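Just one protein chain is left out here, and the rest sit where they should.
For reference, chains read A and B in written order, and residue numbers begin at 1 within each chain.
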Amino acid sequence: MEMMTPVNPPSRPLRHVLSSSQFDRAFLDYLYQLTTTIRRFDKSREGIVYLSSLLPHKRAMLYFTQPSTRTFLSFQSACHVLGINASEIRDAATSSERKGESVEDSLRTFSSYVDLIIMRSPIAGLCERVANMLDATPRPVPIVNAGSGPDEHPTQALLDIYTLTRSLRTEGGIDGKTVCMVGDLKRGRTVRSLARLLTNYDGVKIIFASPEGFRIEDDLRRDLMAAGMAFEETTDFLPAIEAADAVYMTRIQDEYDVPGMGGAEDYRRYHLKAEHLPLLKDHCVIMHPLPRRDELDVAIDQDPRAKYWRQERNGMWVRVAILTMLFGVNDKVQLPEL
Amino acid sequence: MEMMTPVNPPSRPLRHVLSSSQFDRAFLDYLYQLTTTIRRFDKSREGIVYLSSLLPHKRAMLYFTQPSTRTFLSFQSACHVLGINASEIRDAATSSERKGESVEDSLRTFSSYVDLIIMRSPIAGLCERVANMLDATPRPVPIVNAGSGPDEHPTQALLDIYTLTRSLRTEGGIDGKTVCMVGDLKRGRTVRSLARLLTNYDGVKIIFASPEGFRIEDDLRRDLMAAGMAFEETTDFLPAIEAADAVYMTRIQDEYDVPGMGGAEDYRRYHLKAEHLPLLKDHCVIMHPLPRRDELDVAIDQDPRAKYWRQERNGMWVRVAILTMLFGVNDKVQLPEL
Partner (left out) sequence: MEMMTPVNPPSRPLRHVLSSSQFDRAFLDYLYQLTTTIRRFDKSREGIVYLSSLLPHKRAMLYFTQPSTRTFLSFQSACHVLGINASEIRDAATSSERKGESVEDSLRTFSSYVDLIIMRSPIAGLCERVANMLDATPRPVPIVNAGSGPDEHPTQALLDIYTLTRSLRTEGGIDGKTVCMVGDLKRGRTVRSLARLLTNYDGVKIIFASPEGFRIEDDLRRDLMAAGMAFEETTDFLPAIEAADAVYMTRIQDEYDVPGMGGAEDYRRYHLKAEHLPLLKDHCVIMHPLPRRDELDVAIDQDPRAKYWRQERNGMWVRVAILTMLFGVNDKVQLPEL
């Protein structure tokens, strides 16, 4: 049975969500509690209607110039849950940009109609630039980074932490656990963000299992060492997953296949198959940021340790929680109110 | 004056809408009554606001990978009528599918954010596959087939039946009537579904009027004979429409023009023109699933027997009725409640 000490909300209001590095342990613990409470509201018609009464006076813009159906729908649904009206830009270039408008002017325009911008863009650092630009105007609005450039996808990292905490709640939470990350560790944005957030927990060990050519990059290696995080890198898949309290699978993007990185044969050694299930610990949490291809056997979906579908739905709830914090209505999400 | 005995709702809850073959006469009669009641709610601001209070706690996904502006808008508006928040996929391929995700995984993802999926797809049988797949998960959601493959478009057939029943209500309803279907009877999805649903009525006769190359297919012919339905096939347009209580016009898709099917000259003999109006019975119901081209003269729009524009709006109301049944709130649609 889960027993958690109530956690206080952060003393500083949340203004933007730009990078996973902005979150500390106190924030993560509070977010876990808030998200769990919100999910309980979803159990009844009254609870759902109450959630949708929190922000009917707010409008959001989903500015997704880098396509991502999954993340888009997750955020859009989170808006709907709270009664927020959401507008969207899903074209790579808006008609104004085609007319020669700067991306800053475009986003300032959008900001003038809404109260929040959720943005996903291939341009690294654009979120910070826009947040700074708007903060200098008479009508700043919060910016949420929904994936930008090669590195940052902070809400994905938050939902991964939520799912880990939730799935390990009867095992004492994330502290002291071994997390095995598998696949393309070199380019995987989710792996990089999650590894960094895990430095907020005590006694965690990460095992990075990948082909030689897909090992983590130097910058991440350096950051983890600086944070005193225990980790090892291996090409040996089976011992790695056997030792793990959580296995975080990711897709190897073989469309990027280059010489010296090992061929398709090599990748296949990093696929999790139904035949591996007996090797895993009884409480092992199987995760995947999805979409998957062959690296995660669909037969595993039936195993109670498979949490990736819940992980996806958790993403919506974590985003709902983040939105309540950005608009300062998180204190209205308390169960006895119902 | 219309006098109808109240019909009880079906004893089994409606779980999915997959095929017109799942509906029997009792269902059709109940749906007629429910839709008619819903339309009365639309007459006042209070009624409209009441309808929108029925399902504000539900979210729907409109997954339209086969384009259809008309059907899309009809369903989207039906969602709006009931307060349902609707998300949409209108691209032929989602970004996840481009990343190699299976269509099953994509739809399971979408299902995790919403409470209902309305889908239109070029893939025959996809609706059934998805419904079965989701029914085996911990969080199944209803599937509504909004047109899939070459054969099924069940809600179109339901709205056609509604419009026929409504338009013939002072003539004793559909029983005993002669329905003339005109045009491309070989490939027309609406003709096939409507003809099948008409087997639920007593004493109905269908006249299929088309060029030789556009006659109905063997499978439909066989099914109608098995159901004991009276029908005839003819290439003689004028006698057919003269005998009809309802004329159901359809578009001949001459982009498919093939040798031996008759040329453009031939099609033109199956166009309904203003000069034909005097031939029709006084109560004859003129229908068309739209969009139309030359086969239905715009001058006919002014004739009181032309029901195709109402047919289109009826489509929205029938879909509203179906949605209330899928979520089990159809019993809340009762006029004295207002």
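Before moving on, here are some points about what is shown:
Convention: a contact is a pair of C-beta atoms (placed from the backbone, for glycine too) under 8 Å apart; a residue touches a chain by one contact, two chains touch by 3 or more.
Note that the structure is predicted; figures quoted are calculated from it, not measured.
Within the complete assembly, B:Arg70 is the residue of B:Arg25, B:Arg70 or B:Arg187 that touches the hidden chain. When the whole complex is considered, the residue among A:Tyr30, A:Phe110, A:Phe214 or A:Phe231 that touches the unshown chain is A:Phe110. Taking the complete complex into account, A:Ser96 is the one of A:Thr37, A:Ser96, A:Thr199 or A:Thr234 that touches the chain left out.
The residue touching the chain not shown here, chosen from B:Glu128, B:Asp297 or B:Glu312, is B:Glu312.
Of the options B:Ile123, B:Met229 or B:Leu290, the residue whose C-beta touches the omitted chain is B:Leu290. Although one chain is not drawn, its touching partners on subunit B can still be listed: residues 45, 48-49, 52, 67-70, 73-74, 76-77, 80-81, 251, 290-293, 298, 309, 312-313, 316. Although one chain is not shown, part of subunit A still touches it, namely residues 56-57, 59, 61, 85, 87, 89, 94-96, 99-102, 105-106, 108-110, 112-114, 137, 139.
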